[in-house]
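Right after this comes chain A.
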Amino acid sequence: MAHFTTSSSFPYIVLLLLVPLLGSLAAVLLPKKHSETARWVGIGASVVTLGLVIAMTIAFQTTNGGYQFVSQHSWASELGISWISGIDGISLFMVGLTALITPIVLLGASEKKRTKSYVAWMLLLEFACIGSFVSMDLILFFLFFELTLIPSYFLIVGWGGPKRAAAATKFFIYTFAGSTVMLVGILYVAYQHHQQTNQLTFSLLDLMATRYSGVAGVLLLVAFTIGFAIKAPVFPFHTWSPDTYGEAAAGTSMMLAAILAKLGAYGMIRFDLSLFPHASSVVAPVMLTLATIGIIYGAIVACAQKDLKRLVAYSSLAQMGFIVLGTFALSEQSLTGAVFLMLSHGIITAAFFLLIGWIAQRRGTWQLDELKGLQGPAPILAALFTVVMLASIGLPGLAGFVGEYLILIGTFVTHQWWALVATFGVVFAAIYLLWAYQRSFQGKAEGANASVKDLTMAERAIVAPLILLIVLLGVFPKPFLDRITPSVDRTLNQITIVNCNPHLVCGSNLLGGHTGMGTQSEMGK
Partner candidate 1 sequence: MNLLASTIAMPNIDYLALSPEIILLVGATLVLLATSLVRGGMKRNMATGITLLLSVAALIASLLQWHRVSTQGATITIAKAISMDGFSAFIGVTIACSMILATLIGHVFLERERITTPEYHILSLVAASGAIVMAQANDLIVIFLGIEILSIALYVLVAFNPLRGESGEAALKYYVLGGFSSAVFVYGIALVYGATGSTNLGQISDFFAQNQLINTGLLYAGIALLLVGFGFKVAAVPFHVWTPDVYQGAPSPITGYMAAIAKVGGFAALIRVFIAAMGSQASTWQPIIYALAIATLLLGAIVALVQRDVKRMLAYSSIAHAGFILVGIEVGTLAGTSAALYYLFVYSIMTIGAFGIVTVLGGDGDGDHDLTRYRGLARRQPWLGGALVILLLAQAGIPFTTGFLAKLGVVSAAIQGGSWPLALVAMLSAGIGVAFYLRVAVIAVLPGQPEMDADTDTPASAVSAATSRSQTGLLLEESTTTQSEEAIVNVPLLGAIGIGLATLTTVVFGILPGPLLDFANSAAKIFQP
Partner candidate 2 sequence: MSLMNLLASGDPLYANGVNWVVILIVVIKVLLSFGICLVSVMLMIWGERKIISDMQSRIGPNRAGPWGMMQTLADGIKLFFKEDLIPDKSSRFVFKLAPFLSLVPALVVFAIVPLGGVVTIGGYTTEIQVADPPMGILLALALSAIGVYGVMLAGWSSGSKYPLMSSVRASAQMISYEAAMGMSVLTVVLVTSSLSTRTMVDSQGGGPWHWNVIRLGVVPFIIFLMAAIAETNRPPFDVVEADSELVGGFHTEYSSIRFALFYLAEFLNTVTMSAIMVTLFFGGPSGWIPPIPHLQWLFPILWFVGKTVAFCYLFIWLRGALPRARYDKLMELGWRRLIPLSLGWMLLVAGFLVSPWWGLGMIVAIVIGGVILGRAFKLGSELELSDTAVLPPVAKRIVPPELVRDLSDRDEKDESGS
Partner candidate 3 sequence: MSIPSSWYLILSAILFGIGIFGVLVRRNVLVMFMCIELMLNAANLSLVTFSRTLNDVGGQADVFFILVVAAAEVVVGLGIVVTIFRRRATANADEISSMKG
Partner candidate 4 sequence: MNTMMVLATTKTIPDLLVFFVGAAMILVGAVGVIISRNPVHSALCLVLTLFGVAVLFIEQQADFLAVVQVIVYAGAIVVLFLFVIMFLGVDRTEELGEDRLRGQRPFAVALVLLIVASIVALGSEAKWSGGASSVVGPNQGPYQNVADLGKAIFTDYLFAFELTAGLVVIAVVGAVVLARRSADSNSDDADAQLLSAQGQPEGVDQ
């Protein structure tokens, strides 16, 4: 496995994790009065993290599809758990997204009440998310994956709408239940590996060489996927998400929709495809169907929403559907598209929630019925909202387009009918978003709506990076695609090998796959 990993002399990953963690601690330990200081500590920490990520992106070897900056230490070796972390083209941008969104949340969507703990939880959430994206040990991943629950839980409970406690509990129970199933899956994978090699390990690279019988593989894949699907969320595991997005504070919603949702999708790409290449292709039609239903369902329900945040929540569901579609279409283009859409959707949703948060700040509501004609008093806000909205619809030249396009193209190659149905999703997106825009921004502003102030310079500065990235991703996606593609290729290679050449599978120790007569006969048909 050595050729898959490249380590680095500079401890990027450790620093990447330490900075937010220490920032969080510092924020907690500050005296009560210094809430503003705490905020700046948080912003500082997250900006430093962002800097580190940018440095890493530059240092990243574009042609290498394997893991880079790998750090490996012995940890709870009795249980077979070790500290292995690294970054490849897929996780790089997820980490980047996390590092980008956090400072923006702290700058633009900070809370006045109990700022100290807000900042601390935010940074802890960032820490946990980055940790999950860089973990190459299954248990380590699980630890971070679970750890995201705690800060997000407290963020939801602590700040937001009146029904937030119920929403938070719903969120926690759903996701926790999902991950328990996943844990059993993880343990069984390790157990299988233990049986085959007599070595107890949870390292992803080692476990990739494990073989499963056909049924076990599918069951395991399902166990993993349930955990991820709830987190993502994928239809029909999405029911927690509108409530939670709707009740949580704007900043929290940004983190949840932009980053945590990606954690689920990332998990599918990273673990489902790598560990169970054969089962993935078996299960793919089901997943594609769910994804397509999600796209259409999300879009239709979004049409019926009277609440901007819930609307974005359902639109997110549709977008996540696209990502899953791209993932399980199992073609290079679609997978690349999925990763790219993860990035761009993260940015777009963050921008959405940020802007909605600002609207809510000004108007005290985000109900579509109560908003009208904001265009007049707040033209810049309207303009920015338009850009984000168009990107979300998938207008060429903006971020959303590239991802959706690649996904649809890639899916069409392998599974054309699903691709055709999914295309309707784009149309629906255009309908509900434009409709929402029309209802809230156009028309004649009256009453409270007329006195809405436009964005301040500070706010414009805060949202600027997001808008710039939306444009940049749409216009010049190459640097991103360069880094994504090799890793995607490597991931897909296994599936191709497994599915095209059964003989190779049986002889292959390297890439694993499956064993047994049953599977081979399955191959035959």
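In this text, contacts are C-beta pairs under 8 Å (C-beta built on N, C-alpha and C of every residue); 3 or more make two chains touch, one makes a residue touch a chain; residues count from 1.
With respect to how the candidates were assembled, all candidates are chains of the complex that A comes from, given by their letters.
Since this is a predicted model, take the numbers as computed values, not measurements.
The candidate list 1, 2, 3 or 4 contains one chain touching chain A in this complex, and it is 1. Every residue of chain A that touches candidate 1 in the complex is listed here, in rising order: 74-79, 139, 142-144, 146-147, 149-150, 153-154, 157-158, 162, 165-166, 168-169, 172-173, 176-177, 180-181, 183-184, 187-188, 190-191, 194.
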